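First the structure, in the form of structure tokens, and then the observations on it.
Removed: one protein chain of the complex. Kept in place: all other protein chains.
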Amino acid sequence: MVETVFAVSAVLILVGAVGVVLFRNPVHAALSLVLTLIGVAVLFVLNDAHFLAAVQVVVYAGAIVILFLFVIMLLGVDKAEKLRIEPIAGQRPLAVVIGAGLAAVLVTVVIIGADVLTGWRRQSGERALDGASTDIERIGRVLFGEFAFAVEITAALLTVAVVGAVILTRRTPRGEQ
Amino acid sequence: MDLGGLSVGWYLALSVALFTIGGVGLLVRRNPLVMFMCVELMLNAVNVAFVALGAGLNDVGGQIAVFFVLVVAATEVVIGLALVVAINRRRAGATADDLTLLKG
Partner (left out) sequence: MLEAAWLICAFPLAGFVLLIVLGRRIGEPLAGWLASAAMTGAFASSIAMFFALMSRDEADRRFVVTLFEWIPAGDFTVDAGLLIDPLSVTMALFVTGVGTVIHVYAIGYMHGDGDFAKFFTYLNLFAFSMLVLVLGDNLALTFLGWEGVGACSYLLISFWFSDEANAAAGKKAFITNRVGDWGFMLAIFWCFAALGSVRYLDLFGRADSLSSSTATVIVILLFVAAAGKSAQLPLYIWLPDAMAGPTPVSALIHAATMVTAGVYLLVRVNPVIAVADSWAPELIAWVGVGTALFAAGAAMAQNDIKKVLAYSTISQLGYMMLAVGSGAYVAAIFHMITHAFFKALLFLGAGSVIHAMHHRQDMRGYGALRAVMPITAGTFIVGWLAIAGVPPFAGFWSKDEILAHAWDHSPALWIVGIITAVLTAFYMSRLVFMTFFGSARYESADKPHEMSPLMTTPLVVLAGAAAVAGFINLPFSSDLHFLGAWLEPSLFGNEAHLSSGATTQWLLALLSIAGAALGIIVAVAVYLRQQLPAQLFEPSAAARAFYVDELWTRFVGGPGRKSFEAVAAFDSNVVDGAVNGVGRSVRATAAVMRRAQSGFVRSYALLTAAGALALLIWFILRASV
């Protein structure tokens, strides 16, 4: 059962990802991205990260992709991109070589590392996944306990991002420049 | 190490594939919006690895990391799209290759 779900969602994810890269129209690419994101959400469920799965669907598939589509529509940049042309000489073959190399190296790392991971001790206590508390409760406790400072920093980061976005998109009055 | 009968290696392999696709996409696409989407793909690849390793180690820390990655991704999209809007206002239809003002 688990294997089947994993296999299906893995296929969804990879097809979606390839779609993002290959679709010439950005609207199609964005929709393809939704496919990948949903697939990742399924994997989260498979790993008992129910809260994250929900967040993934709401924030990523919902808010972020909508934001993408919104900007595409707003700017009218939904023209198809000519994928056959590559202005920078040698960019494409090099990208493929480096991509393949990256994949090869990372797979090597996984193969070497799989054995290493097996021997690691499992977490216990508040952070343990098999504890008594529920998923959300566990995340909440750790997030606002151990990682409270990081959460505060994140809040500052979001504020900065909002202010930055407002300043970047503000229309300068004519004659000011 | 198994996760419900499935090795954590499978998750990592999937993560590697997704990461590589995203990376190559980032390198070959010219539309800045699609480039951002590719960055999202790479971030998701990392998220998959985090959650799988967290489950393998019985540690909620993996999920916490994903949580922060989500926040950073959201921030990045907000700023990135604001940049795209600002650029498009000056030069409509610009691709990433048209913005070479910082040429050395």
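Details
A and B are the chain letters, set down in written order, and residue numbers restart from 1 in every chain.
What we mean here is this: contacts are C-beta pairs under 8 Å (C-beta built on N, C-alpha and C of every residue); 3 or more make two chains touch, one makes a residue touch a chain.
In this text, all values refer to a predicted model and were calculated from it rather than measured experimentally.
Of the listed positions B:13, B:26 or B:82, the one in contact with the omitted chain in the full complex is B:26.
Within the set A:45, A:98 or A:128, the residue that contacts the chain not displayed is A:98.
Taking the whole complex into account, subunit B touches the unshown chain at residues 23, 26-28, 30, 35, 96-97, 99-104.
Within the entire complex, the positions of subunit A that touch the omitted partner chain are 88, 91, 94-95, 98-99, 101-102, 105-106, 108-109, 112.
Everything that follows uses one rule, which is that only the chains that are shown with their structure count from here on.
Contact residues of subunit A toward subunit B in the complex are 2-3, 6, 10, 13-14, 17-18, 20-21, 26, 29-30, 33, 36-37, 40, 43-44, 46-49, 51-52, 55-56, 59-60, 63-64, 67-68, 71-72, 74-75, 77, 79, 81, 86-88, 91-92, 94-96, 98-100, 102-103, 106-107, 110-111, 113-114, 117-118, 120, 122-124, 127-130, 138-139, 142-143, 147, 150, 154, 157-158, 161-162, 164-165, 168-169, 171. Contacts from subunit B toward subunit A in the complex involve residues 1, 3-14, 16-25, 27-31, 33-34, 36-38, 40-41, 44, 47-48, 51-61, 63-64, 66-68, 70-75, 77-79, 81-86, 88-89, 92-93, 95, 97.
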